[in-house]
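What follows is one structure encoded as structure tokens, with my remarks underneath.
Missing here is one protein chain; the remaining ones are kept as they sit in the complex.
To keep things simple, chains are lettered A, B and C as they appear, and every chain counts its residues starting from 1.
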Amino acid sequence: MTEDVALIVGGGPGISSSCARLFAKEGMRVAVAARNPDKPVLQTLEKTYGVRRYAGDASEPAAVERLFQSLVKDLGAPTLVVHNIDGRVPGIFGKKIDEADPGLAFDTLRNSAYSAFLVGQQAARLMRENKANGNGAKGTIIFTNASAALKGYPASGAFAMACHAKAGLAQSMARELMPQGIHVANVPIDAAIGWTQEDGTRAHRRAGTTVDDNMADPDHIAQTYLQLHRQHRSTWAFEVVLRPWVEKW
Amino acid sequence: MTEDVALIVGGGPGISSSCARLFAKEGMRVAVAARNPDKPVLQTLEKTYGVRRYAGDASEPAAVERLFQSLVKDLGAPTLVVHNIDGRVPGIFGKKIDEADPGLAFDTLRNSAYSAFLVGQQAARLMRENKANGNGAKGTIIFTNASAALKGYPASGAFAMACHAKAGLAQSMARELMPQGIHVANVPIDAAIGWTQEDGTRAHRRAGTTVDDNMADPDHIAQTYLQLHRQHRSTWAFEVVLRPWVEKW
Amino acid sequence: MTEDVALIVGGGPGISSSCARLFAKEGMRVAVAARNPDKPVLQTLEKTYGVRRYAGDASEPAAVERLFQSLVKDLGAPTLVVHNIDGRVPGIFGKKIDEADPGLAFDTLRNSAYSAFLVGQQAARLMRENKANGNGAKGTIIFTNASAALKGYPASGAFAMACHAKAGLAQSMARELMPQGIHVANVPIDAAIGWTQEDGTRAHRRAGTTVDDNMADPDHIAQTYLQLHRQHRSTWAFEVVLRPWVEKW
Partner (left out) sequence: MTEDVALIVGGGPGISSSCARLFAKEGMRVAVAARNPDKPVLQTLEKTYGVRRYAGDASEPAAVERLFQSLVKDLGAPTLVVHNIDGRVPGIFGKKIDEADPGLAFDTLRNSAYSAFLVGQQAARLMRENKANGNGAKGTIIFTNASAALKGYPASGAFAMACHAKAGLAQSMARELMPQGIHVANVPIDAAIGWTQEDGTRAHRRAGTTVDDNMADPDHIAQTYLQLHRQHRSTWAFEVVLRPWVEKW
């Protein structure tokens, strides 16, 4: 039986929920941290899959430290941490450079990139003390990212900054931590992301289209995360870009 | 039961053998094509796993056409094709630009990049007619590549050309074929590659080192290829770079 | 005679001074903004080249707005803006991920990437109203960057974040503003940077080495900036990586 302890930072009906369900089904002890842990979708995860919920602002150093302390006390040291906050702050996403509010640009950087730094730092500190598993790994840290990590699109300077920053952090951490047995991955999702609805049906088509699977299915994203976690250390992938078959790139 | 028909072009004791074994164990009908199909390692694959062997020079248009015709007749249309020829032509690899023999430089381009074009072309023609499977895919074409696809190292101009060419081909084919339901992937292995020895033990350390798993294990590379083949079309990865945990990059 | 008004944000003895001198010699009206505008090197620029000095914290929205207002009043609307703050915050640069102080990581992001956003935003607002010059350009915005923009090195997560963020911002702004006639460039200097000493001699060797020109000469960096500014809009370069001839990459 697995000794895995998984923490997902950021909690919504998409990738976070899909990861929580899949990891729980695979026998991991699973926790989700969110600003508002009382969202119905997270309560359902607790009821149905025994997922532990934590409250906290991932862009506050003290809050992140407390989160990991609670996790260790409650479930044990993490072996899999997913940072799943993308930082599309309302009111700035899609704004032209001269219309973008400086305060919201700042929030974008803090919510996304800076919280990734804080979460990655705590994960690294704890995982370093883990025992290596059968694949030679002490733990896995995965950063969900967006296509803005690959390309700076017009009219989204702040988001481009945040996504690029997260990618740069992930790459630095990968070069530093992989030789210590910690697998670090950056996973830009180059697509609109679907979700699984209350009744179990999945949203897999963009509004107004008739093509199947033109949105990234979060259940399949979670599958890739699980494969990354189980990859043998002789063949680690750092970056995996996921996109639907019909996506333009 | 799977209806998969897998063809591996290039046959040696490393990735090709690992793929052949894994794909056969997963229930696929498997074929390997090589210039010399009578190598002991390929005969063993036939005896132990029922792998079909084909002879042919993958850089000859007519030979590649015949290979695919025979495959269709013998096993059916391919659903998974792996191009696994890396083109490190003896006598030129590692040579400085002013010492590199022009004829060998030409052979490097032809053996690696041009054969990838010919194999990819035949695979695309046939797969287009396949029925989509449960993941929405008509087939998968995987190009094994090297770190020279990511970075042109000094004293290896011809190899850098060939690997970059193969990467460019793969990317063009991915953009063209993915929307038609054919998954195309480029997999640079940024490492020395180990192999499995006759007696089943695997070579996983570079000569003269004491660190485990500092070579890419071809059994694990094959595992990634299988995952790529089974990826749902809502979340296809095009490029996956694999490297051991301790590799410098 | 040129109508150019150049603003250099960040003031030290390296790239900023070289730019100020070169731009002044080319007939531009030149301003430098720095937290401490009373540094001797900046006073010398004023005395010898008539460079105007401004005080201000480039990571404060209101300060940046005031800076540009003063500039317009004193010298006119800018046609060339160089953001030359690299954000190597003392106390965190070179620190491992588990030793990096979260507060300093935050400062790194703010001083480098966020100030680039604020400066770029003001520059874009003003340049948009400029008349196109003989090369079809209304203005040029140049971001000095570092090799950490190209590659996330180990033990420098915060710096990798900041440099990647700046590169992402630059790319987003380039895609948005170039079609409006504003040339945006990202210039990672992949090297140690030399400087010109008080007595006019230039530092061009790394300490302890005997190879000439193994540091990037800021006078030559300034030359590239000038060429970017004068590039005709039919052939704009967005990214130029500069490195000394002997640099490893």
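Heads up, the rule we're going with is that a residue touches a chain if its C-beta (ideal position, glycine included) is under 8 Å from a C-beta of that chain, and two chains touch if they have at least 3 such contacts.
Predicted model only: the values in this text are computed from it and were never measured.
Asks: Would you list the chains present here that the left-out chain is in contact with?
Replies: So, spelled out: the chain left out of view touches B, C.
Asks: With the missing chain put back, one of B:102, B:134 or B:208 would touch it. Which one?
Replies: Reading the full complex, the residue touching the unseen chain is B:102.
Asks: Which of these, C:55, C:155 or C:240, touches the one chain of the complex that we don't see?
Replies: Here the residue in touch with the unshown chain is C:240.
Asks: Kindly note down the residues of chain B that lie in touch with the hidden chain.
Replies: The list for chain B reads 61, 96-98, 100, 102-103, 105-106, 109-110, 113-114, 117-118, 120-121, 124-125, 128, 148-149, 151-177.
Asks: Which residues does chain C use to touch the chain missing from this display?
Replies: 136-137, 175, 178-179, 181, 183, 189, 194, 204, 212-217, 220-221, 223-224, 227, 231-247, 249
Going forward, only the chains that are shown with their structure count from here on.
Asks: If you connect every pair of chains that touch, what shape comes out? Choose line, ring, star, complete or other.
Replies: If you draw each chain as a dot and join those that touch, you get an open line.
Asks: Of the chains shown, whose Cα mean is nearest the mean of all protein Cα atoms?
Replies: A
Asks: Given a C-alpha superposition of chain B onto chain C, how large is the rotation in degrees, taken in steps of 5?
Replies: 180
Asks: At what distance in angstrom does the C-alpha mean of chain C lie from that of chain A?
Replies: 33
Asks: Could you put a whole-Å number on the gap between the CA centroids of chain B and chain C?
Replies: 45
Asks: If you look at chain A, which of its residues touch at least two other chains?
Replies: Within chain A, residues 175 contact more than one other chain.
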